[in-house]
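Once you've had a glance at the structure underneath, I'll fire off some questions.
One protein chain omitted, others in place.
As written, the chain order gives the labels A, B and C, with residue 1 at the start of each chain.
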Amino acid sequence: MESNSNILPRPLRGIIPPMVTPLLDRDTLDVAGLERLIEHVLAGGVHGLFILGTTGEAPSLSYRLRYELIERVCGQVKGRVPVLVGITDTSFVESVNIACKVKDAGAQAVVLAPPYYFPAGQSELLEYLKHLTPELPLPVFLYNMPSYTKLVFEPATVRTAADFPGIVGIKDSSGDMIYFRRLQKFLKNHKDFSLLMGQEQLLAEVLLLGGHGGVCGGANLLPQLYVDLYNAACLKDLPKVEALHEKVMELSTAIYKVGRYESSFLKGLKCALSCVGICSDFMAEPFHRFRRAEHKRIQRYVKELGITPER
Amino acid sequence: MESNSNILPRPLRGIIPPMVTPLLDRDTLDVAGLERLIEHVLAGGVHGLFILGTTGEAPSLSYRLRYELIERVCGQVKGRVPVLVGITDTSFVESVNIACKVKDAGAQAVVLAPPYYFPAGQSELLEYLKHLTPELPLPVFLYNMPSYTKLVFEPATVRTAADFPGIVGIKDSSGDMIYFRRLQKFLKNHKDFSLLMGQEQLLAEVLLLGGHGGVCGGANLLPQLYVDLYNAACLKDLPKVEALHEKVMELSTAIYKVGRYESSFLKGLKCALSCVGICSDFMAEPFHRFRRAEHKRIQRYVKELGITPER
Amino acid sequence: MESNSNILPRPLRGIIPPMVTPLLDRDTLDVAGLERLIEHVLAGGVHGLFILGTTGEAPSLSYRLRYELIERVCGQVKGRVPVLVGITDTSFVESVNIACKVKDAGAQAVVLAPPYYFPAGQSELLEYLKHLTPELPLPVFLYNMPSYTKLVFEPATVRTAADFPGIVGIKDSSGDMIYFRRLQKFLKNHKDFSLLMGQEQLLAEVLLLGGHGGVCGGANLLPQLYVDLYNAACLKDLPKVEALHEKVMELSTAIYKVGRYESSFLKGLKCALSCVGICSDFMAEPFHRFRRAEHKRIQRYVKELGITPER
Partner (left out) sequence: MESNSNILPRPLRGIIPPMVTPLLDRDTLDVAGLERLIEHVLAGGVHGLFILGTTGEAPSLSYRLRYELIERVCGQVKGRVPVLVGITDTSFVESVNIACKVKDAGAQAVVLAPPYYFPAGQSELLEYLKHLTPELPLPVFLYNMPSYTKLVFEPATVRTAADFPGIVGIKDSSGDMIYFRRLQKFLKNHKDFSLLMGQEQLLAEVLLLGGHGGVCGGANLLPQLYVDLYNAACLKDLPKVEALHEKVMELSTAIYKVGRYESSFLKGLKCALSCVGICSDFMAEPFHRFRRAEHKRIQRYVKELGITPER
């Protein structure tokens, strides 16, 4: 675990964008777009990179493409920031398989949501973690995302799991702040356990009251906005935090709310990235890129928000 | 498609057990148990076999093991009944990959639930089906299982999809009989479209009022009970239907309700199969076989229900 | 309890329409419409009348109006069939108050769903029943309606409650047939405990396999259709049951599915009753009668279904 994890701070702090996966078609990476995206995000000063999460459409991608992505990202980032890679899978064996590739490629950590087909109980989930983590060759961040996985990591489960070797933090995307506050209380004595917020609209309050950082989809587009917010919160500069939080709210209300369905945030984000020339807006099935009318609305928002195209 | 599907009746009728997957450990098939199970079920007179569904723990298995299972089952069944194989996957590309193996192995049809990580809308789901079905080399049964996939195939969606080439039926495991009755009404003019019930407690009423058959987990254990019920319903022998329905209720109330959690039915079923000597009760993660106390309760029920061990 | 209940059969069987409440405005009964509706329904041969249920918009009515309705209905029915009256309330004390008025007015039974504001547990619910039923002066039917009350009467709870003096049956409107079949199994030895189906699309199968009757909203409009179905099922005349079941499906698919929102069934039913001249379509807040476009669609359906206006 040494060579990979020596650049992984404990606890991990800061802004770790959940990277979108640029695609040219159903099973082909947009390689040039991927390179631009990585450099764009790193130039914004982010503290890590999380690939193959929900925003990365991981479950929709073929295993072949996931492996290619892992290789390319690690090859390009070259240790400038820690790379975290999602290994969530309904199959225990496939999660172990992918974790080994992640380690070989040189990434620093893996990210794991519960297996998401069968509804399991908390004791089943805990036993699953107990069996799985010894087989994983890298530090593990838990990933709480109950609206997609149907299963929450209860605070008591996280407290127990935090003592398993290798489990180093949690990314909470539930949007349930009472849950997050309870997590903090339950893990008060685990000083190096990372508590990361997956919902950017809640980033400001998390940082002001004891959270360690954010996994913010919008940081694909405007990495510096989130990094500035993080820095302002570190300095307890409340007026600046409030002003930047309002910009985050504007972005999320505009870009993520075009079109029907829950996939709006993903479609809007990829569309905006393509509007500013970073990468393709092709989406993996079962989703499809915005059509002309929605594309125009996103284009207008991008202009209104003052997001400047990449040269 | 010809060689595989020439034994697939339209509409498919009767009892098609969703086969459990006998395992020795996390990534090893119980080959001898599998052979016994197949012969046990076929001896009961069933009208087809459905592998790699929910009862088969498909999403929890490695791809390697799934492929091995497909080969072995098709090789042993040898066309005695149609074999249906689950190809549900969050990744479009992986669903196509597995469908090609299914065809090569000689199975007769594939079974497809919606991709189950991202919550999609009905129009997204329909577009997904429109793109996917032309790439599938075998007839397709839809699989409605909203409590696991978070997404229902709305009756209007099914009616539209029923006109896509290759879509030949639906297995409904929602447990929502009003939904099933609406399906029947919406598909009244699709005479060769199969309407199959996935909840055995509702098999009797489905057969009495126009449904074509059942995909009954309990038929792993007692195939003849369900076949007898099917035959009684065909003959409109109401008293016999009622008596057999009561036996089904007894089995499901006993065997499927031991232990906490939603996985009880699966654990109970595998445990009972092991009690009668058919196959191992090892379960794929995130589940684990019953411990001593629950095992004893299942053993007692098996005896009370008069299920005789295999020699 | 004697004078009221001497006409209440045990178990109660047959068709018991959940009567709509005809209104002229927010707090005024449509008295003439109410009289026509009662006679229309009784002329169809129904076996009882259930007022102040969900279809009767009970929770939306003032207590004053509820009392007036109870008096008028009992006064007009005059014991021709049993009258059942909903007393569901979030307040224990108000449920007792209304039950006393029900008894005084001469009705035969009360109907009780769980208190529906606070989410209670099953043991809390059972204790509530234990405290409430001794204070009720009439036989009690439980009313399972979890989508509205957020709380299900679990089969084990019903089995325990079935031994409390005064509890004589249950109306299940959950639409969950597996639940209903489990209820039947749990109450097998309570021969005089009524099992009534509240979803008319499931009436046929309930009657064919052991249920006692139905509380069918459509019987406000076409009482004889449901009574005929009941009689056909008693005679085990399967083809006739199937034909009548299809008519029920047609009615429910047409009349109950106009307009958005879950209130469609209620708005459609009241609108259809007004189309055939039985009573006003005014609805209690928070609902409002259909506007012109929806009204026309209902009018067309009424004609297509061959429902003839009252003279």
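FYI, a residue touches a chain if its C-beta (ideal position, glycine included) is under 8 Å from a C-beta of that chain, and two chains touch if they have at least 3 such contacts.
As the structure is a computational prediction, the values presented were derived from the model and not from experiment.
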What are the shown chains that the omitted chain is in contact with? A, C
Of the residues A:Q76, A:T160, A:Q201 or A:S264, which one touches the chain left out of the display? A:Q201
Touch list for chain C against the chain that is not drawn: 26-27, 54, 57, 59-65, 90-94, 97, 114-121, 124-125, 127-128, 131-132, 147-148, 150, 260-263, 284-288
Chain not shown, touching residues in chain A: 175-178, 181-182, 184-185, 199, 201-202, 204-205, 208-210, 236, 238, 241-242, 245-246, 249-250, 253
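Heads up, the rule we're going with is that only the chains that are shown with their structure count from here on.
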Compute the rotation angle for the C-alpha superposition of chain A onto chain C, expressed as a multiple of 5 degrees. 180
Could you put a whole-Å number on the gap between the CA centroids of chain A and chain C? 51
Please set out, as single numbers or ranges, the residues of chain C touching at least two other chains. none
